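Heads up, one of the protein chains got dropped from this complex, but the rest are sitting where they should.
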Amino acid sequence: MEDLGIIDVQNEKPENEIELEKVGVEGLKKFVLIKRPNNTYHIIAIINSYITLPSNLRGAHMSRFIESINDIPAEANSIEELAEIISKNVLNRHELDCYTEVSSDLPFERVRPSGEKESAVATMFARFSTKGNKKSVGVSVTGVLACPCAKEMCGGLTHNQRGVLTIEIDTSQNSIELLDVVDIGQQSFSAPTFSLLKRPEEKEIVEKIHKNPKFVEDVVRSCVQSLKEKYPGRYCRAKCVSFESIHDHNACSEWSGVL
Amino acid sequence: MEDLGIIDVQNEKPENEIELEKVGVEGLKKFVLIKRPNNTYHIIAIINSYITLPSNLRGAHMSRFIESINDIPAEANSIEELAEIISKNVLNRHELDCYTEVSSDLPFERVRPSGEKESAVATMFARFSTKGNKKSVGVSVTGVLACPCAKEMCGGLTHNQRGVLTIEIDTSQNSIELLDVVDIGQQSFSAPTFSLLKRPEEKEIVEKIHKNPKFVEDVVRSCVQSLKEKYPGRYCRAKCVSFESIHDHNACSEWSGVL
Amino acid sequence: MEDLGIIDVQNEKPENEIELEKVGVEGLKKFVLIKRPNNTYHIIAIINSYITLPSNLRGAHMSRFIESINDIPAEANSIEELAEIISKNVLNRHELDCYTEVSSDLPFERVRPSGEKESAVATMFARFSTKGNKKSVGVSVTGVLACPCAKEMCGGLTHNQRGVLTIEIDTSQNSIELLDVVDIGQQSFSAPTFSLLKRPEEKEIVEKIHKNPKFVEDVVRSCVQSLKEKYPGRYCRAKCVSFESIHDHNACSEWSGVL
Partner (left out) sequence: MEDLGIIDVQNEKPENEIELEKVGVEGLKKFVLIKRPNNTYHIIAIINSYITLPSNLRGAHMSRFIESINDIPAEANSIEELAEIISKNVLNRHELDCYTEVSSDLPFERVRPSGEKESAVATMFARFSTKGNKKSVGVSVTGVLACPCAKEMCGGLTHNQRGVLTIEIDTSQNSIELLDVVDIGQQSFSAPTFSLLKRPEEKEIVEKIHKNPKFVEDVVRSCVQSLKEKYPGRYCRAKCVSFESIHDHNACSEWSGVL
C-alpha cells in the first residue's frame, strides 16, 4: 500500500490544551482461548482500553489499541492476564499509561442438591492499570434471597427472589482462583440458583431458603466475611441487587474497603 | 435557503427492483401531551414508522416521516390516536401504506392493601396500519407469582418471584380503556407488585400470594379469561415472563387468538 | 432422596381450560462445543424453548426442558443442530410439539483491506419447530452505510454510519454454511466494518464507501439479490438498521418472502 506521507493529525497541538484522563476504545470483542489446569475453553472477551492523553497531543492513535489487542497470545491463562498484556502492549506503543478492562462469560460447574454436577455461566471481569501495576478481578453470580422480616411476620412464610452479587478483588500482589470467588458468592445467598432442580431438589432448596433467610445486607456481609478469611488485607468491592418479588423496584447493598 | 435543484436519488429506479415490506424510522422520541378525562400528562413517545416501498423506488423520503410526526396535534387523547394520526399523515405524504408503533411509560394509580392510593408506572404501546385501518393497544405490568407445585411439596412454603405480563388487544372496531387492561393484568397474578408496603401490608401480600399460588400458565389463562369476558370477539395476545427466584433462567407462557 | 409421592399439580385440570401456544423457559445459558471442519470452539448458547400446552393440563413440567437441554451431546456441529436436538428431546419427554431458539456469538475471520486476516464476532441464531420440522438459521453483522442522497447534494461529501443487518433463512430442506451468509451480509453494505484499519486501509475504506453509497433500502435489496442467487426458493427475512450519524433516530428497511 502507498505511503500516505501526510501530516499526523493526532500529533498536532490541540486547540484546547487539556490533559484527558481516559482516551481509547470500548466494546471491542475478541475471540480468545483461556487455558486452565483442567480445561481449556474459548471466550468472547469484551475489551475497553484507555490511555491518559497529554495536553499537547490532539488525539490518540486508536489503531494502536487494536494492534495491542491483536498481539495478545493465542492462549492466555486468564482474562486478568489479557488485561495486563494489553495494557503493557499499549504502554509500549503509546509510551503513555494505560488502563484496560476485559469482561466475559465464565463457564463453571455447580453441584445440584442431588450431588450431580451441572454446567452454569457467571460473568467475570478484570482490570489492569500500568500506573502502579494495579490489578483486580471480579465475578457476578446469581442466587436466591428469602426475606427474614416477612418470615417473622408471616409465621414462616416469606417473599423470596433472585439476586445478583458482584465481587471485585485487588490482585496487584497475588492472583486468586476466580472459581473460589464464584463459590463464595453463591454461598453468600439464602441458596444458590440452579438450572435443573428435580422435585426433591426443588423441595430442598425451598426449605433451605426458608431456614436461611437473608436481606441483601446479610448477603453482602456474609460475602465480605468469607472474603476477609480467604483474602485478608486486599481491597475489595461487593454489591448485591435483589429483584424483590413483591415490589417493582430492586433492593441493594454495597461494601468496599480493605478485607 | 437555496433550491438544490438536484436529481431526486430516492425516486431513481433501484439496482434491484424488489418491494420492501417495511422502510422507515425507529426510535424517534417525541414529547407529547396526553389529555385524559380526569388528568392530562406529558409523555415521551418512542415512535417507529414504516411504509411499504414499491419495487420501482430506490428510497423512502425519510424526512416525511419526521414531518408526519411533527404534524401531530399538541394534545392527543391516547397513544393509539398518535399512531393513527402519524400513519395517516405518512400515507398522505408518501401515498404509500404506513404502519406505526408508539410506546411510552404509562402513569397509573394502584390501591395498596391499606386502601391508600399510590402512583405507579407501567408501559403502554399502540400500533396502527393504514392497510385495513388495523389498530391495537397494549400494556406491560408487573406482579408476583408464587409456585403452586413447590407449595404442595413443601407444606405451604414456596418460591415466589416478580413477573411481567404483556397484553395486546385489537381495537380496530372499538377503542378500550387502557387502565382497565392494566387492572386485569395486575389481578391475573398471585398479587400485584407495589412500591410502598408497610409491615401489615407486606404481611397481607405475602399471605395472599401463598393462598393464591400461580404458574405463569395460570397467570396467562386468568388474564385471557378476564379479557374474554370484557372484550369478547377481539384478537388478543398475552405473554407472561417469570423471573424464577430459584433458577437463573425465566419461565414464560403465551397465548394469542380471538377472545 | 425421598419420593415425594405428591399430587402432580402440573397435571391438574386448570381453572380456565385454554390451550397455550407457547409455554417454556427463556434465557437459559449453556456452554457447548461447536465442531467445525476446520476449527472447534466453545460458545455460550442462550436458549428459549417452548411447548404448546393443551387446555386440559395446568402446567408444563419445566425441569423437562432443562433435562432436554442437558441431554445435548458434548459436541455439536452447529447451533441449528442444537435447536433441533433440544426440540426433539422436549417432544419425547412431553409428547407435545416444541419450538426452540438458540442464539450465540459467532467468531469468524474477515480480510482487511491490506489482505491480512482479523478475527471478528457476529451474532448467530437458529430456530427449530417439531411441527413440520421447520428450521431456520440467521446472523447479524455490522457494516458501513454512506448516504447517496447527501453525496449528490454535497458535491461528493456525505454522512455515513454504522448499520446492523440481520438475515434469517429457512433451512428445513437443506442446511447452509452460516459463514457464507456472514459474507453476503458484509458485502451488502457500502463497506464492511473492521477492528484494525491502519492509515492506508482507513483511506481505502473511506474512499470505498463514497464510491459505493447505499441507503438502508439498497443494503437490504443487495442482500436479498445475493441470497436469491445462492439460495433460490427459500423463505428468508432481512432487516437493516442504520444508526444515522446526523440524526438521533435510526433508519431501517426490511424484506421477507421466498427468495
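Residue numbering begins at 1 within each chain, and the chains themselves are lettered A, B and C in the order written.
Going forward, contacts are C-beta pairs under 8 Å (C-beta built on N, C-alpha and C of every residue); 3 or more make two chains touch, one makes a residue touch a chain.
Everything quoted here is computed from the prediction, not taken from an experiment.
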{"item": "Residue among B:21, B:97 or B:201 touching the omitted chain", "value": "B:201"}
{"item": "Residue of C:93, C:199 or C:230 in touch with the missing chain, whole complex considered", "value": "C:199"}
{"item": "Those residues of chain A which, in the complete complex, touch the missing chain", "value": "4, 6-7, 9-10, 14-16, 18-29, 50, 53, 58-60, 62, 148-149, 152-153, 215-218, 220-222, 224-225, 239, 241, 248-257"}
{"item": "Touching residues (missing chain, whole complex) on chain C", "value": "120, 142, 144, 149-150, 153-154, 156-162, 191, 193-195, 197, 199, 202-203, 205-207, 209-210, 243-249"}
{"item": "Residues from chain B at the interface with the omitted partner, ascending", "value": "1-4, 6, 28-31, 41-44, 63, 66-67, 69-70, 105, 107, 114, 118-121, 195-204"}
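Convention: only the chains that are shown with their structure count from here on.
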{"item": "Pairwise touch network: line, ring, star, complete, or other", "value": "complete"}
{"item": "Chain whose Cα mean lies nearest the overall Cα mean", "value": "C"}
{"item": "Distance between chain centroids, defined by C-alpha means - chain B, chain C (Å)", "value": "25"}
{"item": "Chain centre separation in whole Å, for chain B relative to chain A (CA means)", "value": "34"}
{"item": "Per-residue multi-chain contacts in chain B, two or more chains", "value": "149, 153, 248-249"}
